[in-house]
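One protein chain is absent from this view; the other protein chains keep their places.
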Amino acid sequence: MTAVVTRRSRRPKGLTAHIVLVLAVLISVFPFLWTIVMATNTTEDIYKSPPKLTFGSHLLENIRHVLDTIDFFGSMLNTVVVASVTTVLVLFVDSLAAFAFAKFDFPGRRVLFATLLGFMMLPLQLAVLPQFILMSDIGWVGSLKALVPPALANAFGIFWLRQYIENGVPDELLDAARIDGAGFFRQYWNIVLPMIKPALSFLAIYAFVGAWNDYIWPLVVLTDPGHLTLQVALAQLHVGHTTDYSMVMAGVLMASVPLVVVFTIFARGFIAGATEGAVQGS
Amino acid sequence: MTSPPVTGPAAVPQHPGGPGPARFRPRRTPPAGAVRPTRRRVLSYWRQYLAISPFFLIFIGFSFFPVFYSLYLAFQRWDGMGTMQFVGLDQFRFLWSDPVFWLSIRNTLVIWVLSTVPTLFGALVLATLLHSVRRFKGFYRIALYVPNVTSIVAVSIFFGAVFSNNFGLVNAILGVVGISPVPWLSNPWLIKLVIALLMTWMWTGYNMIIYLAGLQAIPTQIYEAAKLDGAGPIRTFFQITMPIMRPIVLFTVVISTINGLQSFSEPQVLFGSNAANPNLGGPGQAGLTTLLYFYQSAFVNNDYGYGAAIVWAFFVLILVMVVINWRVVQRGRKS
């Protein structure tokens, strides 16, 4: 990409940079390793001082405890379903609106966009109470569908995609399409969507992780113990005096692994989306 | 929605679109916008309105309306089950003299500063370094971003275990060096530090990616020109990189402020919460953030009106701070 400069200027600074970066990587990866250590040992090993530093052989046993205590796979499935549905809807709703905002000067555009940005600053928790009352009025409290609508009001997505479309989709292309007789929605579907894929993939991960990690809202609204998300179920593992730490850490491990694996598989496309998009933009 | 004022503001001309931004700042583009929108012009854009309507419908239903409904709640006393009782400004009067509320604000702000500053600074440093290296770029990017895709509850539990006073790894390591156990999770300042560390760990990589995107967008020719002029890397950074990065940095500051002031899950998971729990938000309530206090008041003590008052007062307070901050920045730029 930008290799032209860096190749020519091979500084000795490169080594320092690598050292700092490797240290940073160690810090960001260490918790995963230590979680594995704790999850594979017994609680007594964890309580020992000094604690045991090596991997143990109790992982399966700890996992079995987790499965006995909470409906792990059920809540994981719930979370996956909620996060996927939310993500798809966010992508659709936001990209459509972003296209309109980016390329058309319809009356009220500025006011509407400013309102949207203004609300991005609002702490969403202001809305938690009435949202709860609303959900209870329509009878959705305790059910998974209550998690989706609040997550859809994602102003960041519109902001992000508008930026990208404004710079990354050339007006000439849209004009040409218009001359060929393509209407607004055809342009959106045939030209804009394919062109903004990288930006969409970034937003997708952002929305997915957001939905996956949402905690306060599911904690409040999911009253039915049969329908929990992973976060809430996980928090339930960790309650009370008699915490079985190795079991809890096994739960922590089980809850973290899928997301990390999925992320590393899609990471290339995703980070390209975040960075290359901006390159095109300027 | 609101009742009309007794005397209408005579100076404001009434037009259906509401007050446009034109009065506040000169409109740059396009000249056609200066013309008052005619009905036909509005109608000809029905597709665009249709395109933005799903968002705005959801937005009105699930953000806009609830936000203002919670303001209404702040003037009531309500246990969530019985009938509401209008109490006027009572809830806010209670707030004013409630030391726990002020403590929670202080806690929130301290945690926010302790986490945002190192996060953004670290992210900028890492992004710059990453931008300068050639090998393993992909690996670094992924490995440094990974903390952000972990579950926040899981991470909180993890930090609780690692910083545990009695059996945590951190104290064990300190013990090897000969330092006596540090009360990470009971000293008021250390509690905040641990929460801030947790947030820093989770969010540095995320901000790094955003900065990296900005850095890569800077055309390489500019740097070459700077080099020809004999500018060193530090001068290049401050005189070229930073000014171009300014909007992106501003963006991350806003986003981390929003996130940082909403810290809730971390102390909630670390210290649990129930009505009879003296350790709500940790010993000495040192980790009690405003949102956690809100959650406890509304959903644990069933004091819904007070909960609504807490979030609103908090929001107004932040707004005032932002405005003051912005004013100061503006003045600084003018002079």
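As written, the chain order gives the labels A and B, with residue 1 at the start of each chain.
The rule is short, and it goes like this: contacts are C-beta pairs under 8 Å (C-beta built on N, C-alpha and C of every residue); 3 or more make two chains touch, one makes a residue touch a chain.
Just so we're on the same page, contacts and distances are computed from a predicted model.
S.K.: What is the missing chain called in its UniProt entry, if the choices are "Heterodisulfide reductase subunit C", "Cation:proton antiporter", "Extracellular solute-binding protein" or "Ribose transport system permease RbsC"?
M.R.: The record for the missing subunit names the protein "Extracellular solute-binding protein".
S.K.: If I consider the whole complex, including the chain that's not displayed, which of B:L185, B:L215 or B:L291 touches that chain?
M.R.: The missing chain is touched by B:L185.
S.K.: Which residue among A:T115, A:S143 or A:T264 touches the omitted chain?
M.R.: Reading the full complex, the residue touching the unseen chain is A:S143.
S.K.: Which of these touches the unseen chain: A:I27, A:L59 or A:V85?
M.R.: Considering all chains, including the one not shown, the answer is A:V85.
S.K.: By the contact criterion defined above, which parts of chain B meet the unshown chain? Give residue numbers in ascending order.
M.R.: 54, 57-58, 60-62, 65, 77, 79-82, 91, 94, 97-100, 160-161, 164-167, 183, 185-188, 271, 273-280, 282-286, 299-303, 306
S.K.: In the full complex, which bits of chain A touch the chain not displayed? Write them out.
M.R.: Its contact residues with the unshown chain are 44, 47, 69-70, 74, 77-78, 81, 85, 89, 93, 132, 134-145, 148-149, 152, 219-221, 223-227, 232-233, 235-237, 239-244.
Methods note: only the chains that are shown with their structure count from here on.
S.K.: Could you list, by residue number, the parts of chain A that touch chain B in their complex?
M.R.: Touch residues, chain A against chain B: 1-7, 9, 11, 13-14, 17-18, 20-21, 24-25, 27-29, 31-32, 34-35, 38, 46-51, 93-94, 96-97, 99-101, 104-108, 110-112, 114, 116, 119-131, 133-134, 149-150, 152-153, 155-156, 158, 183-185, 188, 205, 209, 212-213, 215-216, 220, 230-231, 234-235, 238-239, 245, 248-249, 251-252, 255-256, 259-260, 263-264, 267-268, 271, 274-279, 281-282.
S.K.: Which positions of chain B touch chain A when the two form their complex?
M.R.: 17-18, 20-21, 29-30, 32-33, 37, 41-42, 45, 47-49, 51-52, 54-56, 58-59, 61-67, 69-70, 73, 122, 125-126, 129-136, 138, 140-155, 157-158, 160-162, 166-167, 169, 172, 175-176, 201, 204-205, 209-210, 212-214, 216-220, 223-224, 227, 233, 254-255, 258, 261-262, 264-265, 268-269, 272, 291, 294-295, 298-299, 304, 307-308, 311-312, 314-315, 318, 322
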